[in-house]
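Excluded from the complex is one protein chain; the other protein chains are retained at their positions.
Take a look at subunit A:
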């Protein structure tokens, strides 16, 4: 029987990592160009920082952190939506992971919880079903967040709610899409990215095909990568090899889980319940057309955003002026360039969600630092 460990055991082998570092250095020595790799996903940022991979790489390889953390890209007004919904009488707000720590303009969901609101973080969206069943006289609202990866789980929850006629379960949908965000980053004339590590979890669902347009349009290599140190190092090697050869191709390092077409059943499930929104305002990136999902009209009876439209704040709320999260999310700044990094902004007192989210670039820099010559 397979255990959880089987999924990563071979992917942290010191000899393999060392060997890959040598090969990367050999390849990188063949070119004078600076290779600026954007790891779109916050999970990769954390792998690079947590495992100290930067220290193993030559100096002409640089990482630029991208907008692929679902918590980081959520604008304040959407968090205020969640807080407003949670403040309604006889209401339970359910959401994923560290969403509850992110500051909105009125405070974080954790602060609202301490004021008496019933706010529950969950690991599996389907747990919401049990909460709704156990509380038939309350309205349970699932504040859905995440990229293409988590949209199928929200769709599965909605499918169950419909099938079981659990009428007290509503949804506030904040699912966003990766390719439009990449376009937004690259359309900035200041963009310095010339290669991408593609988020693997997204591609498990959507397939590697969703990055083909990025490769074609911007002539940048995209390597879909797993999250273990060996995965990331191998992906870097593949990127550097492409750059040295003057190529720009779509490559799939995470072939153990990702196919070109992706998980078609999950895609169908998402298509059944969701459609693409005209526009969605991303934190730091502003409004991006066709970059998020919303419920299809036949499920409007479950749409908390519509049902509570009259009480939900509509004004757009920008970040604190001193916070550079916007530039960091666009790949134009490194967390340590922010004047408030580690001073006015820390995980305990975050100004921006990049510092609070466990997938945020600022959090990764704060937590793991950059330890050079530690001995």
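What we mean here is this: contacts are C-beta pairs under 8 Å (C-beta built on N, C-alpha and C of every residue); 3 or more make two chains touch, one makes a residue touch a chain; residues count from 1.
To be clear about the criterion, contacts and distances are computed from a predicted model.
UniProt lists the omitted chain of the complex under the protein name "Hydrogenase expression/formation protein HypE" (options: "DNA modification/repair radical SAM protein", "CRISPR-associated exonuclease Cas4", "Hydrogenase expression/formation protein HypE" or "Potassium transporter TrkA"). The chain that is not drawn here is touched, among residues A:71, A:185 or A:222, by A:71.
The residue touching the chain not shown here, chosen from A:39, A:98, A:305 or A:319, is A:98.
The chain not shown here is touched by just one of A:75, A:104, A:146 or A:207, and that residue is A:146.
Where subunit A meets the missing chain, the touching residues are 3-5, 7-8, 12, 14, 17-18, 21, 43, 49-56, 70-71, 96-101, 110, 121, 123, 145-147, 149-150, 201, 229, 347-348, 358-359, 366-369, 371, 374-375.
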